[in-house]
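Here the complex is missing a single protein chain, while all its other protein chains stay put.
Let's turn to chain A:
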Amino acid sequence: MNLDRELTWLISGVVAILIIASVLTRILKKRARSEGARATMDNVLSRTRAWWGMVAVFTLAILIGQTGTIILFGLLSFMALREFITLTPTRPGDHRTLFWVFFIITPLHYWYLQDGWYGMFCIFIPVYAFLFVPMRSALAGDCERFLERTAKIQWGLLICVYCVSHAPALLMLDLKDYAGQNAKLLFWFVIIVEISDVLQYVWGKTCGKHKIAPSVSPNKTWEGLLCGGLCTVGIGAASWQVTPYSPLQAAGMSALIVLTGFLGGLVMSAIKRDRGVKDWGHAIAGHGGVMDRLDSLCFAAPVVFHITRYGFDSHVLLQRF
């Protein structure tokens, strides 16, 4: 990947935000009076620290290029799926199916992406893995809760592998007047997804009152969604130059990311709540598991990918005429 001016701006922007966040949380922590406020600031502090690590890893992968990025997302899928299946009660009869899912299907799916084989990338998991999983489990001969177990494994594959992989799939597109710059789009997309999460959290903590779905996630409020969402759309529109979109399109795409990300977070919270846990795992200090950071991305990535492909990919545009 060539490090052009806009990518440099993006990276420096993120680093600047992190520096401000680190300084601000330290000041706020010193000024915190109550025990609860101090605990919150401690959590924010360890979250910020983890953000430094995540930004470093992601930036490094982007700079290495397409292969580095695809490997990074492949590993993230693997870790997310691992958290997902751990919380899902499977039975001994699923053991060999799970081996296939983790060590054959997941790498193969990412290999199709690396290979640029779009058709196979699209149907491999929803069709062939979908059929393979129950076939392999049936061979193992355990009928108890068969449909439920199979559905859980298929769902895990779709969310953690198929959906997540649509983020690095942005690199595959042949965008009009944007050749060789797709890494910037991916960088922009991930930043908007995560900024939307963070801003909704911050606005919700500071002035959140009206809960949206208290039985699913008590932290999600209308104030958080609207104020955090508006700020995110503003940031997304202001940084339109790094994307293939116009300012208005960038704003629309950011709004879509906010909405799908929010609803995705809600869906994944419902699953956690049903399983009686607060976090998906413990891989990232302060944040919980990998899935706790990827939940919004899972739902936003396919939507953004397909709209970009149908609206901006030169091959698709040509076919239409």
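Going forward, contacts are C-beta pairs under 8 Å (C-beta built on N, C-alpha and C of every residue); 3 or more make two chains touch, one makes a residue touch a chain; residues count from 1.
In this section, contacts and distances are computed from a predicted model.
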Absent chain [UniProt protein name; select from "Sugar ABC transporter permease", "KipI family sensor histidine kinase inhibitor", "Lysophospholipid acyltransferase family protein" or "4Fe-4S dicluster domain-containing protein"]: "Lysophospholipid acyltransferase family protein"
Residue, one of A:Leu98, A:Leu175 or A:Leu225, that touches the chain absent here: A:Leu98
Residue of A:Gly208, A:Gly261, A:Gly281 or A:Pro302 in touch with the missing chain, whole complex considered: A:Gly281
Contact set of chain A toward the excluded chain (per top definition): 78, 82-83, 85-86, 90, 92, 95-96, 98-99, 102, 276-277, 281-283
